[in-house]
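Take this structure, written in structure tokens, and hold onto it; I'll ask about it next.
Shown here: the complex without one of its protein chains, the others still in place.
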Amino acid sequence: MNRLRSLDPTVVVYLALVAALAIGALLVSTVGRNFFSAGNVRDILTGMSVLGLVAIGQTLVVLCSSLDLSVPVVISLSSLLAATTMAGDPARIVPAVLLTLAVAAAIGMFNGLVVTKLRVNGFIATLGTGLIVKGYLDTQYKGTAGTVPWEFQLLGATGLGPVPVSTILMLALATLVWFVLARTRVGHQMFAVGGDPVVARLSGLHVARPVIVAHVVCSLTAAGAGLLLASRLGVGSPTVGSQGGYDLLSIAAVVLGGTLLLGGRGSVWGTIGGVAIFAVLDNVMSVMQVNPFLKDIVRGVVIVAAVAVYTRRTLHAHRPRFGVGGPTDDGPVLGPADGAPATGQLPPAEEVAR
Amino acid sequence: MRRSAREVALDLVSPQRAVFLLLVVLLVAIVVVNPSFAEPGQLMRFLQRVAPVAIVAMGQFFVIVSGEFDLSMGSLVTAQVVGAGVLVGQDGSRTVPVLALMLAFGTLVGLVNGLATTFLRVPSFIVTLGMMLALLGAVMFWTGGAATGNPADEFRQIGRGGWREVPVLDFVPYAVVILVVLLVLALWYTHRPAGKLHVAVGDNVATAHHAGVRVWWVKTRAFVISSLSATVAGVLLVGYAGVHPSVGRGYEFTAITAVVLGGVVLGGGRGWIVGALAGAVVLEALFVLLNYAGVPSTVRSSVQGVIIIAAVAYSALDFRRRRSGPATTSPAGGDAAPAPGRGGDTSTTSPAHSGA
Amino acid sequence: MTTAPVLTARGLTKSFFGVRVLDEVSIEVRPGEVHGLVGENGAGKSTLMKILAGVYQPDDGEIHLAGEQVAFAHPIDAMHAGVATVFQEFNLLPDRTVAQNVFLGREPRRRGVVDVREMARRTQHVLDELGVTSVRPRDRVGSLSVAQQQVVEIAKALSHDAKVISMDEPTAALAAHEVELLYRIVRSLAERGVGVLYVSHRLKEVFDLCDTITVLKDGRLVSSGPADELGPDELVRRMVGRSIDTYFPGPLEGTERGTELLRVTGGGNAWVDGIDLSLRAGEITAVAGLQGSGRTELAEAIFGIRPFTRGSVEVGGRRVRVTSPRHAARLGIALITEDRKATGLSLAQSILDNVLLVIRGVFPRRTAHVRREADALMARLELSTDRLDREVQLLSGGNQQKVVLGKWLATRPRVVILDEPTRGIDVGAKVAVYDVIRSLAREGVAICMISSELPELLGIADRVLVMRDGRLVAELAPSATEEEVLRHAAGAEVSA
Partner (left out) sequence: MRRRTKVAAVTGAAALLVLTACTTDPTVTPPSESSPAATSEPAPEPEDSDEPGGEAPANEWFDQAMFDTQYAQRSVTPEGPADQPYLQHIDAEFVDTSQFASEGAKKVCFANASISNPWRQTGWITMNQQLKVLQEAGVISEMETRDAQDNDDTQIADIDYFIAEGGCDVFIISPNSTAAMTPAVERACETGKPVIVFDRGVQTDCPVTFIHPIGGFAWGIDTAEFLIEHLEPGSKVVALRILPGVDVLEQRWAAAEKLFAEAGIEAEDHFTGADPVKIKSIISDALARGEVHGIWMDAGDGAVAALEAFEDAGVDYPVITGEDELSFLRKWKETGVTALGPVYSNFQWRTPLLAVQKIFAGEEIPSEWVLPQAPITVDELDDYLARNEGMPDGHYAKFGGEDLPGYPEVWQERVMP
């Protein structure tokens, strides 16, 4: 446990992923299949693409200590806007994509403004936005609509060897967002605002700005997922977003990837790791032909168990002065002293100690 | 409490009481659209319908006010509904033992949620999300898709029946009586020392811990209460509507929305259980109004979304005013030597508390 | 020193909830000058600094920077104008690296992209200037010691290229050699023409470093003038004023030192060591020590927050292991913590709910009884009781502290530990707190009081224990002088 403690959270995520891969390969081999065959790898990677795109954006929102529950409807709306605008005409691909992204950005902007300016909790704000857009979808679209031209369908159907283009795009976007987080001011500000808004303000940041940007980017990546789905489906669909349960799953993947639900700490690569764990899990269970209901049980247990492993090693200790620590090595002894940890979300140790 | 009518009126339109104002507006609108709604019998039937949602919202209230989330309520309702169908079957004499078993199961789910949140330190959002998936999967796996039928009428009477031909009220459903009893119980509990601790823990965990409060137990209790409320709601729904695997779907979000509409702050530490109850009634009244007004069913969710955002933004107005104190841009707001540390008023500048 | 002031503030006034914490204070800082700002806790130093940093906006008065009038609506305005601030509380993100913290919001960019290498280089440069080798730009701040974090905090301000840097107790958490480093830094800043506003409690530092000294007391300006015109005695007199005697009428006469209620023998854990402590009924024991000396950790060890892992504890003659605050409360121990807002109060709750918190959590059966007594209890604390349903966050600091006291008095404790009970509260409230402490002692409660305010400690205590580096290093009589206490607290190097 102590060695685990010193590791970077992202490393732990990938250790978990390696473990999942190993167990998965073993299980899959028991039914006479090759886990690392091209088709299986493609299945896993395809499973990662859409959720990965959504989770990348969700990572930013969670980092800023908000949530986005409106991603499913943004995905559906994007697939419909894209497919109906393209209407089978390759020449309209570019305007369709631009329109889709613009609409998604507007929804994200709305979310961000409601959260920062009206001070509505992100959970409720995006739940409300989701309902509003859902009403529009139900009213405007009676089922699948539009046609995606062949050229655009290639996006979802093409692969470089076993690696689908969609996965490459998803990873490219992850790299881009990683870059934004690591190498742009707004990225740094997201960590600051999510970590401690007071410190952020005292350091001269405008705390609303990164939150709004995060929501916009999240809607944009959801739109990306919608475009990808439109490409794979060949049509737009008003239910494709809610079918995947992408709202809660993406949040689960983000947290599974080691990002703190309260914000301020996390990484895109951790999220990708979390998404990969889900994809491997799903792939193995599908190959094993596990009963679909049983799959849900396994997913539920894995989410909680994995996050439990991470959180056991999070809070850092108030530096001890004297070597012999005994139980106090466990950091701020706020809870376990009477046999019970106080809570899942203590203020960081530094605060408690001071 | 000697207050002028003007004060009362001001209080009603104050952001904190927004939900009651909204409720009055909705009820008046319903009566305007359909005057027969105001008849006692109709009102009672309306309350019978509200009861399960209201009870779930009251359970969720304790979790949210303690600073946590319970996303597993909907799945638990489904599990209990389906479980009741299977376990009671056509044998009415099993009503009491099955009720006991359901309550025990509810308690167990609450304990698991609570202990995983406090001991494993997994955010409750994630714990209860996992529970939501696992519970639903488990009950479907167990029953092979929950295709069993409605339980015996004795069991269903709890949620469906009532005293008929009561003077003035015409019809008094058992569900309404249960709702009232639970409300009284909940009000009593919130005024008990143990009940008050939920708010204290939700407001400031560290302070509560330093004051000797068993934080883990307070939070676990909240989860047990919410699971039990989902269980009771399940019992009522079996009676009201019957057994079907889609009963309970989305109840967790409805409950959270109701609680937040009722002026309870996500993240904990502030709220009144009657507000949560009112929030639930508002949601159901909105449903009724849209039904009566013949609003196309497809645009209803949009109307709901707008009202939710508007109502919560309105009550946030008040929260902001109270939190920021006299110094309009002061992050700490009220002390000669305020520490701009996290223990203070982070929510003033915090763009969003995800809470969990 | 005839240059025009780089920073001039005139008539700054600020009130919180009707309490005037800063009253028409004016100050001038010249380029190349180290300007000491001294005063007791609550004198208004921190408020003044926060106004200059743009955290608070003054109710009245004006600020001129390099001759131009400025108004800081947001900390960023102050930073852009060239005023950098090292706050007393760390403003650091524990999950981010040193470099990321130092350049937060001002990351150096090349073609729009944050230049990580440049950021690290410049951070290293600042650290080099500070002569610090134990901190590297890529270290995660959360993994650093308190002293190292203080270095980061200073580096953050230094990196600004500011015209004025104000520092609030920058040495509080630093070890001796680190203090020397800081001296060097401050001097080199001054040589470069930066105006430094230096807040410290350590008078030796003030005289070592400062060219000019401004004294504040109770929110008012007492004096401002060259340092060499002041001697330590005169400075202390100005800081403390004559009214001190009326606050502290000396140790109580006539109270019997009663039985031993709490005894720690050889107590220690990761933060304190070798603690031998005995608290007796009716006795007020003071614990003095610099910030970071382990005072708070000692209180937390006794109270079970960070339990002792070595040694033994007896309460009322029975050997116990106090492992949680709950356990401590059951044993009749109370702790009024240092940070009211973080660990003392439920800010959104009413006065009554706060007062009843421990009772409800630990002694629920007594709730109704205590509730009936709440009026009397708060009256004893001189808190007006007609609004027990008022939210605590709307109260002044002094009244908030009374609520915290009330919360613990409601449990009828036998041992009361108070950690900085008068920090940041007004004079009236202070007197009320002292009165309560005395009356508790008279009733046979054992009191252990931790404070940075030496006059307060010496005025009220029956005996004074001094802590340094996690150990109790001296026991002094209340007749000891502040200098004596400081000498023990700060170790050999302080000889003022």
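The chains carry the letters A, B and C, assigned in the order they are written, with residues numbered from 1 in each.
Assume a contact is a pair of C-beta atoms (placed from the backbone, for glycine too) under 8 Å apart; a residue touches a chain by one contact, two chains touch by 3 or more.
No experiment lies behind these values; they were computed from the predicted model shown.
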Within the entire complex, the undisplayed chain is in contact with A, B
Option from A:149, A:204, A:274 or A:300 whose C-beta touches the chain left out: A:149
Identified contact with the non-displayed chain, of B:55, B:158, B:243 or B:307: B:243
Subunit A, residues in touch with the chain not shown (by the definition above): 33, 37-40, 42-43, 46-47, 50, 83-84, 87-88, 90, 93-94, 97-98, 101, 105, 138-147, 149-155, 157-160, 165, 169, 172-173, 176, 180, 184-186, 209, 212-213, 216-217, 220-221, 224, 227, 229, 232-235, 237-240, 243-244, 286, 289, 291-292, 295
Pick out the residues on subunit B that sit against the missing chain. 34, 36-37, 42, 45, 49, 52, 143-150, 160, 237, 240-247, 249, 287-288, 291-292, 294, 297-298
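FYI, only the chains that are shown with their structure count from here on.
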Based on mean C-alpha positions, I'd like to know which chain lies farthest from subunit B. C
How many angstrom lie between the CA centroids of subunit B and subunit C, rounded to a whole number? 43
Centroid of subunit A to centroid of subunit C, CA atoms only: how many Å? 42
Junction residues of subunit B - those touching two or more other chains: 206, 209, 214, 331, 340-344
Using the touch definition from the top, which residues of subunit C touch two or more other chains? 55, 74, 87, 89, 91, 305, 324-327, 339, 342-343
With touch defined as at the start, can you tell me which subunit B residues reach subunit C in the complex? 192-194, 196-197, 199-200, 203-204, 206-214, 269-270, 322-323, 325-331, 333-345
Can you tell me which positions in subunit A touch subunit B when the two form their complex? 62, 64-67, 114-116, 118-125, 127-136, 138-139, 193, 196-198, 200-202, 207-208, 211, 248, 251-252, 255, 261-263, 291, 293-304, 307-308, 311-312, 314, 334-335, 338, 340-348, 351-352, 354
Going by the contact rule set out above, which residues of subunit C touch subunit A in the complex? 53, 55, 74-76, 79-80, 87, 89-96, 100, 104-107, 109, 112-114, 116, 142-146, 149, 156, 268-273, 294, 297, 304-307, 309-310, 323-327, 338-339, 342-343, 469-470
